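Note that one protein chain is taken out, while the other chains of the complex remain in position.
Take a look at subunit A:
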Amino acid sequence: MFLLPWLIGFFGLTLGPTLASLYLSFTDYDLLTSPRWSGLENYEYAFFHDRRLGNALSVTFTYVLWSVPLKLTVALLLAMVLDRSVRGVAFYRATFYLPSLLGASVAIAVLWRQIFGAQGLVNQMLFLLTGMKGPAWVAHPDYALTTLIVLAIWQFGSPMIIFLAGLRQVPQDLYEAASMDGASGWRQFRKITLPLLAPVIFFNLVFQTIEAFKAFTQAYIVSGGQGGPVDSTLFYSLYLYEEAFANFRMGYASALAWLLLVIIAIFTAIAFATSKYWVYYEDEGR
């Protein structure tokens, strides 16, 4: 009885559609006529012929590989600075977190487009400081993706809060003992902070990577809805959306969705498989 809403939702809106999507991925389907079985054609096209997909994958991987490590590094650094400061922690924590909360909105993406525009905030600052005239970053194929990576880093607040909570768990006497033994700050960081924080780093890494693979709204708005200029910000999700809802190739879009599922699953599996070499859980092996 209590489970009824969830059961309907699970079978009707999650499991059912997931299986339907698998079936559709082997068909041609334009919404108007009924799906036509086409075997492996969609996958064959995706693997061997679709240049734009190759491009979308490269854009998405570039984004994930740059934004996630940089975001986590900034988050960890500032969490460590915050952990040691007494005054104003609450204020700074709130200030750093705010962009994470607002960042998903269209308004921020709109703002980003203006900040990195030809006469946006960045170029105005550049002109004031150096007298140079910057390009229109968002409209330049070499820089457009970078602006989105910067936007991702700007939202380092939520991993930072998780790091901060993790740092609070590290027993202080470890540092004191290490100081007595004459261990330098860097050594303390490597030998105490990093190992004890490994589970939190692992969690943030997996979570942020999955989120980065799914990025859509910001790329849509900043690129003007098409992944431009010249497909330089054609994120995977954006390409999938275009195939499904602009070109009405529902079958192919379903195949793309399953490919993404497999990519994310492989990534997660690798993360978990390697984690036993670097993630140390305190209650293990006791």
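Assume contacts are C-beta pairs under 8 Å (C-beta built on N, C-alpha and C of every residue); 3 or more make two chains touch, one makes a residue touch a chain; residues count from 1.
In this section, contacts and distances are computed from a predicted model.
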Worksheet item: The chain dropped from view, which UniProt name applies: "Carbohydrate ABC transporter membrane protein 2 (CUT1 family)", "Aldehyde dehydrogenase", "Alpha-D-ribose 1-methylphosphonate 5-phosphate C-P lyase" or "Phosphoesterase"?
Response: "Carbohydrate ABC transporter membrane protein 2 (CUT1 family)"
Worksheet, complete the sentence: Contact with the hidden chain, among A:Leu13, A:Leu40, A:Ala177 or A:Ile270, goes to A:Leu13
Worksheet item: Per the definition of touch given earlier, which of A:Phe26, A:Trp66, A:Tyr143 or A:Phe213 contacts the omitted chain?
Response: A:Phe213
Fill in: Contact set of subunit A toward the excluded chain (per top definition)
2-3, 5-6, 8-10, 12-18, 20-21, 24, 31, 78, 81-82, 84-88, 92-108, 110-115, 119-121, 124-125, 128, 154-155, 158, 161-162, 164-165, 168, 172, 176, 200, 203, 207, 210-211, 213-214, 216-217, 220-221, 224-225, 237, 240-241, 244-245, 250, 253-254, 256-258, 260-261, 264, 268
